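Entry: chain A
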Amino acid sequence: MGKIIEIRDLCVDFEMQQMRVSALNGVNLELQRGEVLGVLGESGSGKTVLLNSVFRLLPENARSSGEILYCGNDILSMDRKRAMQLIGRHFSLIPQGFGSLNPFLKCWLQISERPMEHFNMGKEEGYGTAVRLLGDMGIESPEKAARSYRHQLSGGMLQRALVAMGISGKSEAVFVDEPTKGLDERKKRLVIDLLQLAKQRTGAMMIVSHDLCFLKEVSDRVCVMYCGEVVEISKTRDFFASPKHPYSWALLESLPSRGLKPIEGENPSMVSPPPGCRFNPRCSHRSVRCLDERPPLAEIDGFKVRCFKYV
Partner candidate 1 sequence: MKKNLLVGSIGIAILILAGLGFAAYGGYFSTGSPASNNTQSVTKALTIGTTNIVKTDNFVKDYYMGIFAACFILDPLAAVDQGGSIVPYLVNWSTADSKDWTMTLIRNATWHDGVPVTAEDVAFTITYLKAKDPNYATHFQFVVSAEPLDNRTVVVKLSREWTSFTTGLAATRLIPKHVWANVTDPATYAGSDRNIGCGPFTYGGFDSASGAMTFNANKNYWRGAPVVDKVTLRFYTSTDAMLMALKKGDIAATYAYASGIDPVYVPPLLEEKNVSFIIMPNFGVDNSLWFNCMRYPYNMSEFREAISYALDYNGYVTFIAAGYAKVPTKGWIPDSWDYCVEKPLLAKNASRAASMLDSLGFVDRDSDGWRDFPNGTAFTMKILARSDIALSMRLAELVKRDLENIRIRVQIIPADVSTFQTITQKTKDFDSAISRTTFWGMIMYAGAGTLYFDNRNMGWANVDDPEYHAVVDEILRTANQSRTKELYRRLQDLYATNMYAIPLYWGKIIQPYRSDMVGGLVFDTMYGILGKDTWFSVIVK
Partner candidate 2 sequence: MKQLSPKSYETPSQRLLDSAPLLGCRDVVKIFKSYLKGGFTALAGASISIRRGELLALIGESGSGKTTLAKILAGLIQPTSGEVFFGDKPLAKMGSKDLLHFRRKVQFVPQYPDLALDPTWYIYDSIAEPLRIHKEARTREEELEKVRSVSSRVGLGLDQLRRKPRDLSGGELQRAVLAKAMVLSPDVVIADEPTSMLDPSTQAKIVHQLLEAKKENGFAVLFVTHDLSLAEAISNRVCVMLGGSIVESGAASDVFSSPLHPYTLSLLSGSASGLEMNRGTGCPFYSQCDARMGACSKSSPPEFMTGKARSVRCWLFGQDY
C-alpha cells in the first residue's frame, strides 16, 4: 500500500476584514492506494476547505502553509498552471449536487470532459466512454441519457451521471464532496452502490461527508475532523464499534438510532477557538491539562487520536 497523497501540517487561514479565521490547523492525513477514506465532520469543521486545498480551489483571501504531497511533489507550492495540470490528470472530483452540471451541455460532454481535456481523448471515444459508463451504472438506455440535457434527466440518472463524471478517464484518486446531502434513504442507497462501483475503477477515494451512517457503509477508514483539526483516524469498523475520541463518541450517540443524544454546548467560533484541546468546553472527560495544552495526534494500535486520554 503506497500513499497517493500525503498532507503534512496543512494550515489554512482566511483573512477577513480585521480578523483571521483559522479554518485548518495542522492537518496530517494520507490517502492510501486502494482505500476509501471518509472525512467526517460537521459544518464548520474544515472538511470542505481540506478538499478545496487539494484542488487548489481556495479563494484569494486564503493563506495556507504546510504541504500536500503527490508523488513527492508539493501541490500547494507548485506553480499554479502546473498544479492544475497535475490535478487534472491524476485527481477527479464528484461535486456536490446537480447544480454543478452545466444545463447547456449534453450529458456525455460533461462526463467525458476531463479525459477529453487531459488525455487527448477524441469526441467519438469520449461519447463511447460516457455511454459505456452510464450503462455500467445501470441506466437502461445509456445512449439516450448521454445525449440529454440536465433538465431532461431524473434525479437518479443525474446521480449516476455525476459519479460517471468522477470515474471517466484514469485517475489516481477520486474525491467526493458531500454525496448524500439532502438525499432520502433510497437515493442514499443508490449513491452507495454507485460509489462501490466507482471504487473498483480508481486508485483511491476520499469522501467528505457529515453522514455517519453513509460513511459506515462505504469507507475503509474514517478521519474525524473537529474545528479545523483531525481528532481521530480509525478503521471504519473499529470506529463505529468503539470510537476513541470523546467527540467521535458523542457524535455517534447523537444518531437517532443510538439515542439521539445531543452534544452539549455549541460549535466553537473559528475566529477565536478555545485554547488547548478545541473540544474541551463540550467534553465530558476534560482534565486541567486539556484547558491550555493542545493534545498531539497520538498513534495507538493502528488508530490515531488527539486526546490526552490516550497519551
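Following the convention adopted for this analysis, contacts are C-beta pairs under 8 Å (C-beta built on N, C-alpha and C of every residue); 3 or more make two chains touch, one makes a residue touch a chain; residues count from 1.
On how the list was made: all candidates are chains of the complex that A comes from, given by their letters.
It should be emphasised that the depicted structure is a prediction, and the values quoted were computed from it without experimental measurement.
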- Message: Looking at 1 or 2, only one should touch chain A in the complex. Which number is that?
- Response: 2
- Of all residues in chain A, those that touch candidate 2 in their complex: 42-44, 154-156, 159, 181-187, 189-190, 193, 210-213, 250-251, 254-257, 259-264, 266-267
